[in-house]
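As you look at this complex, bear in mind that one protein chain is not there, while each of the others sits in place.
Up next, chain A:
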């Protein structure tokens, strides 16, 4: 036999099975990663991607099947063992220690020592070296958490590189990065590949897969349904394999004309909104029956705009008028009373109450209404929950803790939480971030239906494709100022990108946002 160290694939996972309390998470999953290869791993949430990755990296133990690294069977019992075997994971939400310095994060668990004490000088130099390999030059003594997510991710990769990882698992690394940062990441990934590191890349963004990966493994319901070179599949074929549906069904149409406004007066009018430090002068109007989009680069004040409309951030200037009622909204409580609803971008920190059940999470905003003489009307609560689980197709039991749900289902519960309050205006901040393609489609379909039923929707998204397909009208923010309005006739990813980048309004009389100003 030839030396398995240089011949054959680096990693082979065959017939891997895993059950949790009787529920099959993986059922005959297979994945092969070649040397110096970047392999895409895709599948809907719940298809078993995370489980497969966690088995590979020693977080879970498999029930059956085999894992071969360098042709030799391995069975990692902990992440430490996996690291020692050269397998390192970079998680979606960077799993490092934010309050410690960058250098410490790179060397945590293996600090360089001199006479038994931590050798800070060597550690800092080592950290600078590791980052320099990724062309990053930052102050390694500052706390990791003081850097942006992209930098934190690079730090995680630097850590992996300095651990001499041979197989790097990147679990949705791009979901919280801006476009330029993604390019930087890809550059680093390519140079790592050229230096002999193999990677497994998980992402929900199809275009990214095609840009960076050579081969793809598709999981569906715990099984591997395809392992092929990416070039042999087009985007629709890929999604159809993921979903198990025909490719034609997957291709979605773009919006041809704006949805009709159901009232002449806007249901939400924002004029000159300012909130330190990011938001300076934003104006827009949302009409019942329409979806108003907000686009802008990272840091343009998109989220801040929604937060200050909802009273979660103080409004330093400007006005927010809901349903022609000029009463100011200073707190989320007042916003809810004015029939606003706000789905935050940070599902984990500002959305779910992790250990409470789906039922409790879903009815949290509704509890005051469900309570009679201090006692919650359990019957009505149950009825509402059952109703929304069916309506939104939430795959969960009512008494299941919400943390156990996939991201898409969590998001649906949160959406249901707000819908149950029967809002007039729905503020959505990155409603599809980090959830899989089919849940994304379901949520956007739901938004479309809500608008058709007369709700006003304000949608913020960093995915232009989503903005273009979902909205009737898009306000572009740049440096905290609403610089332009793009209506449905001229709406395309290119036109939005041009305005976002240049900051110049599309030369048309009605495109100036200030024309929208409502009288106050």
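Methods note: a contact is a pair of C-beta atoms (placed from the backbone, for glycine too) under 8 Å apart; a residue touches a chain by one contact, two chains touch by 3 or more; residues count from 1.
By our rule, contacts and distances are computed from a predicted model.
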item: Complex member absent from the view - protein name from UniProt, among "ABC transporter permease", "Cytochrome bc1 complex cytochrome b subunit", "Aspartyl/glutamyl-tRNA(Asn/Gln) amidotransferase subunit C" or "NADH-quinone oxidoreductase subunit L"; value: "ABC transporter permease"
item: From A:146, A:232 or A:371, residue that would touch the chain that is not displayed; value: A:146
item: Selected residue (touches chain absent from view) among A:22, A:109 or A:368; value: A:109
item: Contact residue for the chain not shown (choose from A:96, A:321, A:420 or A:451); value: A:96
item: Candidate in contact with the missing chain, chosen from A:17, A:79 or A:162; value: A:79
item: Contact footprint on chain A, counting only the chain that is left out; value: 59, 78-84, 89, 91, 95-100, 104, 108-109, 111, 113, 116-118, 120, 143-149, 159, 176, 275-278, 299, 303-304, 307, 313-314, 345-346
